Every structure is written in C-alpha cells, then in structure tokens.
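After the structure tokens below, expect a handful of questions from me.
The complex is shown incomplete by one protein chain, all other protein chains being positioned as in the whole.
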Amino acid sequence: MSTASVPLPNWISYGVLPVLNLLVAFFISGLVVWSIGENPFQALKLLIEGALGRGEAIGFTLFYTTSFIFTGLSVAVAFHAGLFNIGSEGQAYVGGLGAALVALALDHYVPWYVTMPFAVIGAALFGAAWAFIPAWLQAKRGSHVVITTIMFNFIAAALMVYLLVNVFIVPGKMAPETRTFLPGGQLPKLDWLMALFGMKLGPAPFNVSFIIALVMCYLVWLLIWRSKLGYEMRTLGISPSAAVYAGIPYSRTVIIAMLISGGLAGMMALNPVMGASARLQVEFVAGAGFVGIAVSLMGRSHPLGIVFAAFLFGILYQGGADLSFEMPNITREMIVVIQGLVILFAGALEYMFRPAVVRIYQTLSGK
Amino acid sequence: MDYFDIFVSILGSTIRLSIPLIFTALAGLFSERAGIVDIGLEGKMLAAAFAAACLAYVSGSAWIGLLGGIGISIGFSMIHGFASITNRGNQIVSGVALNFIAAGLTIVLGQAWFSQGGRTPGLTGDARFSPIILPGADFMRDVPIVGPLYANVISGNNILTYLAFAAVPLSWWILYRTRFGLRLRAVGENPAAVDTAGISVSWLRFRALIVTGILGGFAGAYLAIAQSAAFINNMSAGKGYIALAALIFAKWKPVPVMLACLLFGFLDAVANFMQGKSIPMIGEVPVQIFQALPYVLTCILLAGFIGIAHPPKAGGVPYVKER
C-alpha cells in the first residue's frame, strides 16, 4: 500500500515533518557557510547576538518582523482560498502610496493617532486595488493569478518610480521621494514597550505598526477560522468541487480573498513608510513581499505560525546584517539563500520525508 | 544624429537586449511545453551568469565559462525536477525558491570568493565572447541604408547572439520534427496518453528540463561573459520574468517567442534611448511606460482581449498515474 494514504497523527504532520524540513533547510545553509570557510556555529552565534543581543538589535528585529507579519498574512489569506499571491510585493508598494497620501494630507492638521486609522485604510485600499485586477482576471477570465500578480509587481514598480520621480518629488531635490512627513503623519516608536522589559530602543524604528500587525493576526485568525467567509474560502481552497456543491460563489470568494490579501500587503507599507523613514521612497518594500511567501509557508498559513516565522526572518534579516559586519565573508544575501531553502523544503519538498517518517512511525507503533 | 542613425542604434541595442530573453524564453518553452511551469527562469539565468563569469575568470576561456553556466543551470533544473516531478511538489513554489537561492547564493559566494561586493573580477580577452566582425562590414559601412544596418546591426555581435537566433529554428525543429519533440509536446498536454503509449513521463520531463537548463545556461553566459565582462549583483534584473511574459505572449511557440522577445527588447531599447528626451508633439514620455509595457501587454493577452493564450493543458499539475 502506498504511504501517501497512511494517516499520521497531527503532532507528526504539523510538528515533526515541518520541523524536519526546516532543519534540512538550515543544515544546508550551514553547509553554505562552512563551504565559504566560516564556522557555521560561530556564524549562528553572531547572528543571534546581532539580532537579539541588545535592545536596539531587538528593535530592528521586531521592525522587520512587523513587515513580514503583514506580508505573511497576505500570502496566507490568499493561500487559504487556493490562490498563490506572488504579488504581495507590488501590493505593498502601491499600499505605500495610499499610506503616504493620507500622511501628506493630514500631517499638518492632526496628531498621529487621528492619521493612523485613515492611513491603515488608505494603505489597505491601495493594496487591495492593486490586487483587484489579477483577482478579477482569475475569477472572470481564468487568467492564472500567479502570472498576473508577477506582472503586476513589475507594473507597480514602474508606476511607483514614475510617480515618485515625476509627481511626488520635492522640487529642487534629487532623491525620488516625497517630503518628510510631520509627526502627525508618523507612527511613533514603541520605546515604552521596550522600556517595560528594561531595554532601550535607540535608533531602531520599531513602531506602532507592530501592534497593528498583531491586531491583523487576530483579525485574520477570526476571518479564517471563525467567520462564514473564511469557512467559504477554506472550502474553496481545499476542495473546489465541494465549494460548488455547497453553493459557495467562486468569483466572489476569489475576488474577496485577493482583496483582503492585497489589503494586508498594503498595510505592510505603514511600517517602513510611516514608522521608519517618514516618507515614501523608491523600493521601500525591499523584498518583504517575497519574504511573506517563505513566512506563510513556514508558518503553515496560521497567524500564530506566521508571527513565529516572521520573527525568525526578522532575526535573520537583522542578525544577518550584523553578521556581515563581523564576518565580511558572509554577506546579507545569505538570508535570501536561507529564505529560498526554507521555501524549497517547507513548500515544494514538504512531503519529501513523509514516506520515510510513515515507515518509522509504522515500525515504532507496531502497525 | 539623424533619424536613420537613431533607428540603427535602437535596432542594434534591441538585438543585444533581446538575446538573453530569447535564450530564456526558449528555455521556458521546453519546460512548459512538457507540462512543468517554470517561474525559476530568472534564477537559472542568474546562477548561470555567475558560474559562467567565475569559470571564465579562472580558466581564461569563455567557452569553459559557458559550459559552467550550462552546468549550473542544468543543476537548478534538476532540483526543480526533483521537487516537482519526483516529489510532486508545487511547481510554482519550487521555482520561487530557486529564484531566491540563486539571488542569494551568487552574491554570498561571489563575495566570499572575490571580495568585490558580490561582483566577479572583470574579464578580458578570451575570457569573454567578443564581437565578431562579419566579412565586408568595414567595406559595407559606407553603402547607404544597407551598409550601416549590416555593419552595426547584423555584424559586430558576439557568437552567442548568432547562436540565439540559430536556437530559434533549432528549437522549432526539435519540437516539431523530432521524436523527442513530439513526445515532449504530448506530455505537456496529456501525460496519460504518453504513459499508456509505454513512455516514461518522468524521464521525458526530466529530459525537457535538461534542455531548459542548457538554454538557461546560454542566457546567463550571455549576460556575464558576452554582454558584460563580469558578473554583477542581480544582473538578470527581472529578465527571467520578462522572458516568461514573452513566452506567454508568444503562446508557447518558438518563432513567436523570438518575435515577442524582440518586441520586448525593442521596448527596453526605446526606454533607454528615450531617457530624458522628448518627442515632438507629445513631449517627454516617461520611460516607465516602456518598462511596464511588456507586462501590461501580457496581462491583456492573458485576459483574452487579444487572442487567447492556451497554456499546455497539463502544465503545473504533477502526474499521478492512476487508472
């Protein structure tokens, strides 16, 4: 009998197998480090110190974590509806436009906490709008959302550069970016939160969007596992034929799922644009949309898993930056390698070890 | 510069910019026609560019560099095959993963080996493919119209350029005139038909991926050791995705693939040329329009507004043998 049909207990399917996949991904990353003549364990130690050693380091780690939570959630929501949204990167980029427009419009007049809700809505709306066309094309014209969202990433890049160079640029300045937002258009740092743990944030841009991200985790959890819409999305994602049987409308569900996914990606922009640089800059997303794919796969598309995975990637990004100072041989791009390996082993090869694990399980349990 | 000179100059750079697209899109053609969706073209190109630059630098031979590029690109293809054919994993996830691995690994290894911020050392002489002056180019140069076209567009390219254009009819010939091609096209449409005809679906698809690897190697080598004289960080710069768009735009057919790549190369050349220039009557056209146009056109095509693109039917679906 084929091993594919043997049921495994949840703690193996959702515990042992994913951990095994991750360990292999990290093991190979270690091999890469070793192959360029560095000690992987030493590198790991430096990386963790660099990410968690001081308050400032933790602040940076959590800053990255925040971005990755948003994009991870974005990928996960689409994934639950059976859609692979590779467009979080572009949706986040355009979301930045929404956030920036709100900040530019309001920062003269109101304090940040008044701006914030509008900025959240603005970022989400713009991100969702950017996801709408691929969603509509998938739902109504059958164009594959993977391809169209890739295309829309590039279109977003062109559009944003155009807008920043030709529309938003501050006259007389060279840098293609908007003017700096006043405090009314900025999201304040979370120094007080760090202080609670007796740590100093320093210049790290860890800011209020982290809390928004956690709220979104809760809302996504509520959406996916507690709402009627989420139930319909999951049904469609797992079994399109059962969705038809249950009378779940395909087009509507696909489009709504993609709008939510795009909205979450758009909100990612709050963190770098309003929380860190206080202006809209070219390429501010910096690959966070793609990290979202790894985060979502690793976090098994569950908000809790996503928070952990995002934190792990936050550590990698911050620690990796530090590591590259200490060990100049290991550049920051090592993180990208690890990210790729995580996607490969937690995603494409997720069942590679299953047959072996099934055999071991059967032997041990005496079946 | 008069308009004819501009025309010749844009045409020349159109050719140069199209070559990596042609190789890569043909690479994608073989894998997708065999039913394996390949988002990882970008990564193959990048990894191959890096390997080609490294080996050309070490050996001093562009040809060894090219072989290295092909080798690494085949390696990436095989990982894709192992994930998506052997383990029946998600082909898109696998392709995305390989793109990241290539993007990261090239810089990590480049920095570790050469300490030039991820670049590889510059190549000179035989370590790169240099332009070939076709017979009579100098003599022809002064002939009106035909002369500059011959001397500046047709002549003066490196060997890989000519190979790219040769690869188009060759691909067509392989796909439509050989047994391998017939089976490859069949397996992308209906693997069960191939299986019941007594042909191994997996082995056939792996062979298709090897061809994809070879072509991807050429694309990378062109970037690093023909067009440029070194590997530069992220030098593929999204060309793999443009090639993917061209492949879709060409509806998965070899000659249209070449035309689509030339079109997208032309848009790129125009974008470069137009930087900061204005057109009479219209004014300055933002270069971003030309940059976005390939993607916009492809989306419009995908939406079925200009003809319908039928992808190979079995694309993206792992083959599970069942009765």
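When the chains are written out, they are named A and B in that same order, and each has its own residue count from 1.
Please note the rule applied: contacts are C-beta pairs under 8 Å (C-beta built on N, C-alpha and C of every residue); 3 or more make two chains touch, one makes a residue touch a chain.
By our rule, contacts and distances are computed from a predicted model.
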item: Candidate names "Hydrogenase expression/formation protein HypE", "Simple sugar transport system ATP-binding protein", "Chemotaxis protein CheX" or "Cytochrome c oxidase subunit 2"; UniProt protein name, chain not shown; value: "Simple sugar transport system ATP-binding protein"
item: Displayed chains contacted by the hidden chain, counting the whole assembly; value: A, B
item: Residue in contact with the excluded chain [from B:Phe7, B:Trp63, B:Trp113 or B:Phe180]; value: B:Phe180
item: Touching the absent chain when the full complex is considered, from A:Val19, A:Val114 or A:Leu222; value: A:Leu222
item: Contact with the hidden chain (one of A:Gly30, A:Gly202, A:Pro249 or A:Gly287); value: A:Pro249
item: Option from A:Phe26, A:Tyr162 or A:Tyr231 whose C-beta touches the chain left out; value: A:Tyr231
item: Residues in chain B touching the chain absent from view; value: 176-183, 185-186, 189-190, 192-199, 313, 323
item: Chain A residues touching the omitted chain (full complex); value: 1, 7, 222, 226-229, 231-232, 234-235, 238-239, 241-242, 244-249
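Throughout what follows, only the chains that are shown with their structure count from here on.
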item: Complex contacts: residues of chain B adjacent to chain A; value: 39, 79, 82-84, 87-94, 96-109, 111-113, 115, 118, 238, 241, 244-245, 248, 286, 288-289, 291-292, 295-296, 298-299, 302-304, 311
item: Residues of chain A that touch chain B when the two form their complex; value: 32, 36-37, 84, 86, 133, 137, 141-144, 146-148, 150-152, 154-155, 157-159, 161-162, 165-166, 290, 293-294, 297, 328-331, 333-341, 343-344, 347-352
